[in-house]
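What follows is a set of notes on a single structure, which appears directly below.
All protein chains of the complex are present and in place, except for one that has been dropped.
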Amino acid sequence: MKNNKLIEEKKVKAEMFSESDILEKKVSRKEFIKLGAIGTILATAGSRVFSLHADEKQQLSSQNSVRWGMAIDPKKCKEGCTDCITSCHEAHNVPDHHDKKNEVKWIWKENQQTLFPEKVSPYKKNENNLPYITLCNHCDTPSCVRVCPTQATWKRSEDGIVMMDYHRCIGCRFCMAACPYGSRSFNYKNPRSGLDKINSSYPTRTIGVVEKCNFCAERIADNKEPLCVINCKEKAIVFGNLNDPESEIRQLLEKYPSERRKVELGTGPAVFYLS
Amino acid sequence: MIEQGFKGSKKFKLWLLFLAGIILTAVATYRYQLSEGLTITGMSRDISWGFYVANFTFFVGVAASAVMLVIPYYLHHYEKFGPVIVLGEWLAVAAVIMSGLFIMADMGQPQRFLNILLHPTPGSMLFWDMLVLTGYLLLNLIIAWKTTGIIQSKAPAPQWLRNLTYLSIPWAIAIHTVTAFLYSGLPGRHLWLTAIMAPRFLASAFASGPALLILLFKLQEATNNYKFDPKVYNTLGKIVLYGMIVNIFFYLMEFFTAFYSNIPSHKETLTYLFFGLEGHHKMVPWAWASALLGVSGIAVLGFSIARTMQKGLVFSALLIFFATYIDKGLILVIGGFIPSPMGTITEYSITLPEFIITAGIWAIGLLIISVAFQMTLNLKKESERP
Partner (left out) sequence: MITLYNKKLTLIFLSVFLLVFTMPFWKNMIKGSELPNPVLQTTEKECVESREYMRSNHMKLLHEWRDDVVRKNNREYTNSKGITFKKSLTGTCLGCHQNKQQFCDSCHEAATVRLYCFDCHNDPQIAEKSSNEGFHEKQ
């Protein structure tokens, strides 16, 4: 009798416990789902806001037909020749202030040691001095575009060129800090004081804005190739549409091994150096 | 109310005039910078951020440190801080204004600054920094102004004022975290690409801000007939001590990762700063000065707190303030650009015009603080009169 009572009590208690347990679980599960839903919405919205520009532009650029890129063959580049640099800088009114502090450059020469130190073997001397043309890489996910607070620099969706709007630039130089390649220059001085002659068919810039190579966007609008490409007598620079498998640049890149600067940083450069 | 801020001894009025003189000189120098360009500073193609941005970073930290007075009083009911919180909030107001002025001084096209609001860019940390800093300025301005306004009436703070003060706690953390995000998300700058950038910023802020408050309070006592509660100094000293210990601990963590991993990109900047690299060693004396000032500051501070020695406490606050200023103000920002993306080293030194403009902004900050502190304390004195 007593045993039965005890068993009965235990049963009732067990039932009570399990019921309240279930209730608790129900309540906490409800809470959990509520919190989870709110959290997911916030997280998605938050990350969406943050990655709005990069993602949208990346999607667009991969969907579109054109993605301009360059393939540079350092072996063809002649020692002492600066035709690409001169033609670009003269046509675009890039100033020369004759000092490193105020230097403005869109395209210049480095060597393999500087751009690809990991590729240089201490035991193979010949290739260490090959000139490597350096310019803005017009990256897939450019960090400079991501940090610009005014969208004075942005990645064009129709062809992937990273553009500059000198009217909007506030000269904060955040893009210069963000660019891992050192491709950008700032006008610390009035650029016109560093120009002996001005090409009147292209504007200069003004003091206090950042500038860089624009893949000759004004020429591409006329279906012409960039100046560095056409002025290289050795044809060391090939320019073309990376999205077109039939293009000359794609065929070169499929035939020969190539490398890009600092790929591990995830920027996705569009400038390839043929090995 | 604000006219109370200009009432004081002859020395005080001379001090204000002295600050005005520095400001006018700086304004003239800034006009020179507007016409010649930022070439008059020490910045170059490789070092594109310099003394202005470094000062900006430091003073955002000082502004954030007001939270170190608010939390003990509002969340932990540390009554001793009651009379002095408003001074911390005024310091926050002055510090945020200084930060904004440093950014304006650094811009190549400052008249275009509204472009940040006209073309909002949620992906850019600079956009968020402008928003949170402006918000923090407004928040602290309202709080400080209202609190100062009710000193005489001795009325209790209205609920909305308390709510705004609670809001300022996470907001203070936000301003310095977002400022750290300016640096810690950049892929090519390995000195800055560290997860503990924001924690380092906060620790250094919580050391430098209260240290500055200690110095300002002492200055106030020396120039007025006013005595702060000695326990306030002691507690502020404890906050500085813990903040600085954490700051140095974080710094040592950076050293460990850099040198134990032996990875060149991690090591190079710290090597340049503390030991010199490839014959370049301009920053080495500054780096060690900061380290020694910091460590000795901790030692003197710990000792002074234990023995309740106010003179030692104030002296150590000076040491720690300079240690954190040199660290954030010189080493961190300029160090991030060395070596350049090409692996080359370009060095940086401050030019005279750059120094004068910086001094002018410091003078503006000191002017705001002097007037605000004087106003608050004059009102307090009047309210305490029988």
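The chains carry the letters A and B, assigned in the order they are written, with residues numbered from 1 in each.
The rule is short, and it goes like this: contacts are C-beta pairs under 8 Å (C-beta built on N, C-alpha and C of every residue); 3 or more make two chains touch, one makes a residue touch a chain.
This structure is a prediction, so every number in the text was calculated from the model and none was measured.
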Just to confirm, in the complete assembly, which displayed chains does the hidden chain contact? A
Contact with the hidden chain (one of A:H98, A:K124, A:K197 or A:K255): A:K197
Write down which of A:T82, A:Q113, A:N231 or A:S247 is the residue touching the left-out chain. A:N231
Quick one: which of A:A217, A:L252 or A:L265 touches the chain that's been left out? A:A217
Residue ranges of chain A at the interface with the undisplayed chain: 86-87, 90-91, 154, 156, 158, 163, 165-167, 197-207, 217, 219, 221, 224, 227, 230-231
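What we mean here is this: only the chains that are shown with their structure count from here on.
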Residue numbers on chain A that touch chain B, as the complex places them: 49-54, 100-104, 110, 114-115, 117, 143, 146-152, 168-174, 176-182, 185-190, 206-210, 262, 265-267
Residues on chain B engaged by chain A in the complex (per definition of touch): 36-39, 41, 43-46, 48-49, 103, 106-110, 112-113, 115-116, 118-119, 121-127, 130, 182, 185-189, 336-337, 340-344, 346
